[in-house]
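A single protein chain has been omitted from the complex, and every remaining protein chain is retained in its original position.
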Amino acid sequence: MGYEKDFPMQQIVDKDGFLILEDYKDKITRDLVLTFYRHLIRVRTFDRKAKNLQRQGRIGTYAMFEGQEGAQVGSAMALKENDWMYPTYRDHAASITFGHSLPTILAYWKGRVEGGVPPKGKHIVPPSVPIATQLPLAAGTAMAEKYKGTNNAVICYFGDGATSEGDFHEGMNFASVFKAPVVFFNQNNSYAISVPIEKQMNSKTIAQKSAAYAIPGVRIDGNDIFVVYFETLKALERARNGHGPTLIEAVTWRYGAHTTADDPTKYRNQEESEKRREFDPVTRVEKFMKNYGYWDDEWVENQKQLVEEEINQAVIEMEAMPSPNVSDLFDHIFAEPTWTIQEQKNAYLTHLRGEASCNH
Amino acid sequence: MGYEKDFPMQQIVDKDGFLILEDYKDKITRDLVLTFYRHLIRVRTFDRKAKNLQRQGRIGTYAMFEGQEGAQVGSAMALKENDWMYPTYRDHAASITFGHSLPTILAYWKGRVEGGVPPKGKHIVPPSVPIATQLPLAAGTAMAEKYKGTNNAVICYFGDGATSEGDFHEGMNFASVFKAPVVFFNQNNSYAISVPIEKQMNSKTIAQKSAAYAIPGVRIDGNDIFVVYFETLKALERARNGHGPTLIEAVTWRYGAHTTADDPTKYRNQEESEKRREFDPVTRVEKFMKNYGYWDDEWVENQKQLVEEEINQAVIEMEAMPSPNVSDLFDHIFAEPTWTIQEQKNAYLTHLRGEASCNH
Amino acid sequence: MQSLTLIQAITDGMRTMLRERDEVLVLGEDVGKNGGVFRATDGLQEEFGESRVIDTPLSEAGIIGSSVGMAMNGLLPIAEIQFMGFIYPAYEQIMTHATRMRYRTMGAYSVPLVIRAPYGAGVRAPEIHSDSTEALFTHMPGIKVVCPSTPYDAKGLLISAIEDPDPVLFMESLRLYRSVRGEVPEGKYSVEIGKGVKRKEGEDITLIGWGAMMPVLEKAAMEAEKKLISCEIIDLRTLYPIDKDIIAESVQKTGRCVIVHEAHATGGLGNDIISIINDTSFLYMKAPIQRVTGADVHVPFFALEDHYLPTPDRVMEAIEKAIYF
Partner (left out) sequence: MQSLTLIQAITDGMRTMLRERDEVLVLGEDVGKNGGVFRATDGLQEEFGESRVIDTPLSEAGIIGSSVGMAMNGLLPIAEIQFMGFIYPAYEQIMTHATRMRYRTMGAYSVPLVIRAPYGAGVRAPEIHSDSTEALFTHMPGIKVVCPSTPYDAKGLLISAIEDPDPVLFMESLRLYRSVRGEVPEGKYSVEIGKGVKRKEGEDITLIGWGAMMPVLEKAAMEAEKKLISCEIIDLRTLYPIDKDIIAESVQKTGRCVIVHEAHATGGLGNDIISIINDTSFLYMKAPIQRVTGADVHVPFFALEDHYLPTPDRVMEAIEKAIYF
């Protein structure tokens, strides 16, 4: 039962930013490192901005991902253009990296249905809200790619808590039986809202759950974007080559609350979160850049400024959205509305017009 | 990924009826062996009788267990009086061995609600029909025993196909997290109706699925009643002692159709089933008895006759049941019927009286 | 034209569409090699291969969930749920994914999925094999529900369902599978979803039903004729959206109505129909609408199922109650 030793946590770069697996030396190009860094600061800035917008009442409840950027950016960067992404409500760093539009994500949290629409030409499914239910979908989407004979793959995100749901199991089993080209990317941040992983499961790792499906399971340091990127690439490669799914467990941490509606002091000592900053995924790349001579103050400043501008622009766009269109309540339930919906829509629009004329 | 070597199939007595694990020599008493044998011929006779009753239209669809008697009898014999049993539609050999009443089981297949009623003082839940949904219940029943501080345990039966359902996973996880005193007893008969296990799962064994829950997993020859009995005893002991659940995979085979409504020639070569008789659980005990001097023609004949009589008597009782009571349609939905049900019952009984008076 | 049973018509519908479009797949438990536990998919795997007619693991959420993922990705899956009583493990997948994906993406993704499910009591099946829980799906926005009672409609509605750009729950009466037979055109044709059909013209009262209840209505109507009560019979065929016009038109003529279904009274579709009549035909009604339905009790073990199911006698009583109100 000591499966955890079969799934040791893998790292490529340690917390101090030193390369510990020399094999990767040549694969880690300057361009790759700078791209890591650019994405990381971009998504972290976005996340903090979004949290502030919620504080100011400019968007609704928001789920922060600070601390998990390494896992999300690294895995998303491993995708190819035509791949599919199934993110959760906490995976905007992944979807942004893969090409999602910032104003759309903000609109999602502003309660706008426009927030669920994928960017043109990119397969990004709206964030899954009912926990773990996206896994069977991701398996099916991958089965369809296989059926069509493409080389596209699917990445499916989910948390440690999600592993307790039946849909986790059914999705994993389907994917393994049908050798579907999908990578199940778990972010183990040790908590499902307030519930620590020790109460969520009896197993010490999530990776070992791969044994149930006889698929490869990999446990990695999710704050080491290097190992995240290369292991996800490998898993995607296996998928594309017809070898079926992989379960990746990226061990990470969320520093903050579960969402802006949550008060983590009820269930954990926030000091621990502060201590975790020692393993921070963004700082680690910074250190790596400094250790290996990629750091350039000017470039970094420039990038930070660009990111800042981009995000401010996104907020402006989000806030400039025309007010919600009442028709959207009715128009996307079916391709053609049923008579019930059509009648309800007509009645409601008449009601609104009546109100409007009353009030003026 | 070669987990199957971690879960080798265990045997105590080989197919030719020879003891292969000498450690068990002293534990295998004459009484134990004769009890095995008596139960085995009893349930096999019952099963064949029930199948014939269905053929004759005296009961409805029936799910035969012939071939699986070793797994069911051996595991049920390991239980103590106050333990709980969660059987499926195919586990009558287990429930009979644990003390269920034969006429009740026949009534179940005759479409009588009386067939779901447990015997007095015995915790036998009605056969689970929706596959795998009983696992979370069994976990909960075991949690309640633990809460009450008893030493009772729960056994929960399910098939190979059941492992694909989400409820399998959720039940296993709950039991492992809460260290519930439950034994998950899987009968791997290689088929879920027509679907062979290779299409059901990618894993070579079911036992290895225990890794996901970090609980003990044991793979045994389900046709070797000796190993079934002793391994179930051990697992129950662990449960009673607060060490939580065990997953037992008993590898076995059903010789016949899935149920009397099924035609297995559509999906498998019935010759294979005939060949499997070489591993038959009943014959194996016979051989063991002969090999080790427990065989006594007279005793055996006597037992067979007793069993025959008992089962004939059960059929008589089943057929002598008073005809179904229409009130039972309405009276067991709530402790007290709601007005809707009461009104519907009154209306229906009035209708029946009206019909009766019309027809006479 | 071929004369087919209901189930043969369904097989024929699937075969027609499997031939017509490569995107059509069939998947479910035992649908492949075994041809389905009722033989609805008999011969399809032989003809179209294992990649198009797929034996899945025993996993309803997996079947529906993966079908949704396929449907979003350009395929047209037909998922079989072995019995309607076993659809509930997939309820979440239907409720929050199959039916919501179009709305959540404003149409960027849609889910052209057909879920086939045999339903209903009356064939002496073991417990929990006889549910008729259409109302648990008609209350879900984003899915249509159909339920044919004739082989012609079965094939035509199935083809419409497969071509429908949105999810359709296709309910198949176990009881009618082999007990009705009728002319069915070869090849492709369709029956419009959302339209009921008048099975019999009448003057005094409207009988409304669908699926396995149609023969019950017909027998009751014959009894009623003997008592000089002329019944109009409507087969709804589609349970969401219900054909409001055919109901209104008929009850406005007859002023009386009996609704018959297997499902429980409370929350049953009978109440939706009463509500439609309330909205459209209040002033026309001469008597309270009568319902003949299953009670608010579980579909029983089969020894009592005949007491659960609506019968021509009970329908006849309801007709008389409405007529002599």
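A, B and C are the chain letters, set down in written order, and residue numbers restart from 1 in every chain.
As a working rule, contacts are C-beta pairs under 8 Å (C-beta built on N, C-alpha and C of every residue); 3 or more make two chains touch, one makes a residue touch a chain.
Keep in mind it's a predicted model, so treat the numbers as computed, not measured.
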Problem - Chains in view that touch the one left out, judged over the entire complex - result: A, B, C
Problem - Touch with the omitted chain, as defined above, among B:Gly67, B:Gly111, B:Pro136 or B:Gly256 - result: B:Pro136
Practice task
Please pick, from A:Asp14, A:Asp262 or A:Glu286, the residue that touches the omitted chain in the full complex.
Solution key: A:Asp262
Handout entry: Selected residue (touches chain absent from view) among A:Asp47, A:Glu165, A:Glu249 or A:Asp280
Key = A:Glu165
Problem - Footprint left on subunit B by the chain that the document does not show - result: 84, 113-114, 116-118, 125-126, 129-130, 133-145, 147-148, 166-167, 170-171, 173-174, 177, 328, 332-335, 338-340
Completion exercise
It is residues of subunit A that touch the chain not shown, namely 60-61, 89, 108-113, 115-116, 129-133, 161-162, 164-167, 192-195, 199-201, 261-262, 266-267, 324, 326, 328-330, 333, 338, 340-341, 344-345, 348, 351-352, 354-355
Fill in the blank from the handout: Residues of subunit C touching the missing chain are 85, 88-89, 91-92, 95-96, 99-100, 103-104, 127-128, 133, 135-136, 138-139, 141-142, 240-242, 263-264, 266-272, 274-275, 278-279, 282, 285, 287-289, 291, 296-298
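Keep in mind that, in the parts below, only the chains that are shown with their structure count from here on.
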Practice task
Give the label of the chain whose average Cα location is farthest from that of subunit B.
Solution key: A
Problem - CA centroid of subunit A to CA centroid of subunit C, Å - result: 40
Completion exercise
Here the gap between subunit A and subunit B, centre to centre from mean Cα coordinates and rounded to Å, is 44
Handout entry: Sites on subunit B at which at least two other chains make contact
Key = 164-167, 199-201
Practice task
Among the residues of subunit C, pick out those that touch two or more other chains and give their numbers.
Solution key: 56-57, 59, 61-62, 89
